[in-house]
Structures are given as structure tokens and as C-alpha cells.
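Some chains omitted; the rest stay in position.
In order of appearance the chains are A and B, and numbering begins at 1 in each one.
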């Protein structure tokens, strides 16, 4: 599972698709418990019935964490996560939705200060069972160059 | 806990500080279990000893989810989370670190399409027990105007 992938090895526009994962009621309960976010949007089925979306919705931070987690397969010792840009919640996620992630290498550029490293952008789309993209973001990686 | 805060009510540069929260080993275990990210950086204490950081580090998505969760106190029915920009991991977070969040209203602007709404940016800093900022991001809210 460890695999060295250098800056030069990332191929622009290449894409990988992860396994899927059904988001359960238990996941919401655990995420509320982990974050302390017990907003009624996620935890109060009765209140939700009175709202436009009618049903409990999944925490945005849970969709993000699971969407990112689904991509955690290969450990690249020469890359480091730097941050995320343009994280957007496009559609609500509901209990029993099944999500998978699609990762596209969307940009490569030199590091402005460190000549031996570059910045690779992985564009992440989290997609539900109806092929709707529910979340997007750009994951920024600092990656070593081969030389 | 429900409190209507309209676009006009957000005061630029106003700031609020949340309660603190110690990140425990159990939190990492639960977050690995929730996201499926069992990378050795988080889960293998022996391997971590051979790395620069020497100790298991907290998942970035956990720091983010907890940092955001700490701010979830007041439910504003006239605002909606739109996404996050410029999420950056500035320092590693370790087991037993105690985090709190500082939220600053950093920007207000009209919605470019909907005249009755505006975009409010909450700049979120997650700070550890040594007053080091470990994570920053900009939270974008779409907020109704009063009229």
C-alpha cells in the first residue's frame, strides 16, 4: 500500500473511482457524537418533517470526511496534504444514500518557493446513487519531484 | 438556540471563541472507523516513531470536523452553509491536544444573482493549547437580508 508517486508521475486528467459506501443513520449519530453538532437538521426527524427537505440530512463535515476517506488507499510517502479549496455542498445527502468518490488530477504546478517540489491538485467529486454530485473540492498535495 | 441573524446583523470583524475540546485517542479510533482512513500516520504508533513527527497525528478531516462542530451553537434559520474556501492544515494535531475555534466575520458581500441574499464569510481558526493555529478555513454562508 505504500507507493512512491512523484510529481512527474501524476498524469493530468487521469481519474480514479473509489468503492461505494452507504451512509447510515448510525453514521450520523456517530458523527454528531464526534463533532458535537446536534442540530435538528441531522438529529430531529420530527422537526425535519416541517422543513423543505422533509428528512434528516447528513452533516456536511461527514460527507466530506467520508468522501475523502474513500480515497485513502495508497500511502504516498513523497506527498503531503496541504489543504482544500473550493469545497462546496451541491446537494443534500440523506440517510441511506450511497456515495462514492471520483478523483481527477486537475492541475499540476511548481511550488513557488521550493524547486524540488510541486503542487498537485486532486479534484474530488462525491457522487450519490443517482449519479448526482453532492460535494466537490480541490485537494492540494505538495509532492516531491524525482530530482 | 434558534436565532434569526440576517445579513445586516453580521458585524464585520466581530469575533467569537468556542469552548475547548481535548482530542483523545478514542476520537482518532472513531474517526478512522467512520472514514475508513486507517493510514499508519493515525493508527500505527510504532511506525510513527520512525517518522519526523514521532507520534500518531490526528486526521485532518477530524480536526476540521471538530473545529467546525465546536461552533455549532446557534441555529440561524435564515442562513445556509454554502461551502469552505482555503482550508489549510498549518500544524499537526496530536492526541491529547486541546482545541478551540475562533470565528471572525471576515467578509460580507451581496449575492451576485439573488438581491435578497448576501454571502457572509466566517474565518475559522482552530487553535491548540499552545496558542498555535493548527487549521484555518473560510466558511461561506448564504444569508437572507431583512428586506
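One rule holds for everything that comes next: a residue touches a chain if its C-beta (ideal position, glycine included) is under 8 Å from a C-beta of that chain, and two chains touch if they have at least 3 such contacts.
Computed from a predicted model, the values in this text were never measured in an experiment.
Identical protein chains form the entire complex, numbering 6 copies in the structure file, with 2 of these shown.
The definition used in the following text is that only the chains that are shown with their structure count from here on.
Inter-chain spacing, taken between the CA centroids of chain A and chain B, is 15 Å. Residue ranges on chain B touching chain A, taken from their complex, read 21, 27, 30-31, 34-40, 59-62, 64-66, 68-70, 72, 75, 81-89, 137.
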